[in-house]
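A single protein chain has been omitted; all remaining protein chains appear in their positions.
Take a look at chain A:
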């Protein structure tokens, strides 16, 4: 194809998206669109998969059967989210093995939030309330994104997320209404998870490189800072209602903006964790890689069994 022809195709392509048409896997697309989507969807899938690790840590130690079934169901949902997203990503012509390989070799990123440890049971409450809460705000606009398989996966994901946040908030509420030690445990979890949760929306708009392109392709509808503000405004009253304090001395209601002003985020910490120096980066990758490697013989046995069954059936047919 000549350069002019490609330019023409690109213009038509952008116009389709502007008209709110969806792009499906076999449609022509600019190479950059394909690459950007492979990167974003796979990072999203990796985050769902690695995100199971901090919570999985508490399944056997959940304080009651009610909490245990809820946490188990939530973690299972996250596995499901990872699988919906991996298969959406594979429609772009990348294989599952390549995607896993990118994760396991550290070539691909996942959400930094999962590089923090879950030290107490209250951390499970804080994750559901804050981390799933922030994820929902990030994900809802993606239900309308331009790439059909991604949008469809996100609709399923968003439907399932709201229980995650509610179960987390219920845990926090119960602890906050409990003994002084339990309340302290809840406050401590909020103190540790608050700032990393704000970082989940990504760098400030001034620093964010992809925003304009992402807006055009409907990978984004609002900027990082707008989404972060939305999260703060929605979460502060929720903390107040259960008697917990947001760990930010600069936090105060701004009557002119009808929003909360909040203190500066420690972006050095954010970049440190992104670059692999967070408290749990190594442990998360070790857990993930060894789960994959230790499962190899099971995957191989399943293939051997399937081959044998096929052979058996074809012999019977003769």
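The criterion applied here is as follows: contacts are C-beta pairs under 8 Å (C-beta built on N, C-alpha and C of every residue); 3 or more make two chains touch, one makes a residue touch a chain; residues count from 1.
The working rule: contacts and distances are computed from a predicted model.
Student: Not counting the visible chains, the remaining one has a UniProt entry; which protein name from "1,2-phenylacetyl-CoA epoxidase subunit B", "Transport permease protein", "Energy-coupling factor transporter ATP-binding protein EcfA2" or "Cytochrome oxidase subunit III" does it give?
Tutor: Cross-referencing UniProt, the chain left out corresponds to "1,2-phenylacetyl-CoA epoxidase subunit B".
Student: Thinking of the whole complex, not just what is shown, which of A:83, A:136 or A:265 touches the missing chain?
Tutor: In the complete complex, the chain left out is touched by residue A:83.
Student: Which of these, A:240, A:266 or A:300, touches the one chain of the complex that we don't see?
Tutor: A:300
Student: Considering the whole complex rather than only what is displayed, give the residues of chain A touching the chain that is not shown.
Tutor: 24, 26-28, 73, 76-77, 80, 83-84, 87-88, 90, 95-97, 152-153, 160, 296, 299-300, 302-306, 309-310
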